[in-house]
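One protein chain omitted, others in place.
The block that comes next holds subunit A.
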């Protein structure tokens, strides 16, 4: 039976992982995501579903445990927060290179360095531009509610196994820590080893019973083979853009101005849109749900309609670069963000929109450019 509960985002994600039939979780404590491993340890998932939960000696060990379980076709999950994700990047690069399905959760806090334990979106670049070494990308899901913290676990594993690629759930300290009602799905059973071998026996290392051996590796010392591997990865990323791009449009139909925001910034920006509408300003919100793939084409289309775009983020200006690339200078694009763990208010966002976009000659600017007089 599905169930309605009041939960923290981190707890909802942990409970959803058990219910989604995840085989293993490996993690290491770090604020503000520690509730995930605490919840799992408390729930004794090994008794509920047979799920393995292990506190690793480091984030590095945890992500490599995920690599080990994933190389055998098991659904393996790890979570951390920003400094811990930096440590996991080596393993994430190996997961991508060895083409392994796995899910990594980042409940982002402010940085750089030890930074702060307060919410932030300053890991955008790290998440969508690769992060670790080599030519790879992560499929990145950005939840904006406790419900999505729960729902995205299963979505993430579906994508991870569809592409045999690591998937990142990019949350933040706000979504992870806040409590909301959440509808939890029914318990799904884990794959039996026989079912797993049936499904993934063509690549997973499970012991070579009745088949040629399998090898999981990211190493190709022959350049041509390595280039073929890189090309294979890039094909996946193109396919992700075609088939698995996700975004949400709020009040965009008649919008003259656009806010682009994801995760907790999108939640707050939605309120800013309401405030703007109450003042008679036609403002819409585009919420990328996947940060890679990014809704480039949708933004390009909207750029024909709106007079200016404000990228609202909890950082010093990261996603704004992708917004600018997407609209190809058709309209002015500005950034508004708070850092250090400070969360912007809806009023601040509206004020920034008015100052940076609406009252900044953006319409004139835009028209001048279009007429080629600039």
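What we mean here is this: a residue touches a chain if its C-beta (ideal position, glycine included) is under 8 Å from a C-beta of that chain, and two chains touch if they have at least 3 such contacts; residues count from 1.
What we mean here is this: contacts and distances are computed from a predicted model.
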item: Identity of the absent chain, which is to be given by its UniProt protein name, from "Cytochrome P450", "(2Fe-2S)-binding protein", "2-oxoglutarate oxidoreductase" or "Ferredoxin"; value: "2-oxoglutarate oxidoreductase"
item: Chain not shown: contacting residue from A:10, A:72, A:127 or A:339; value: A:72
item: Among A:181, A:208, A:301 or A:329, residue touching the chain not depicted; value: A:208
item: Residue of A:86, A:187, A:218 or A:345 in touch with the missing chain, whole complex considered; value: A:218
item: Hidden partner interface residues of subunit A, rising order; value: 23-24, 26, 52, 54, 56-58, 60-62, 64-69, 71-72, 74, 76, 90-91, 94, 98, 193, 205-210, 213-219
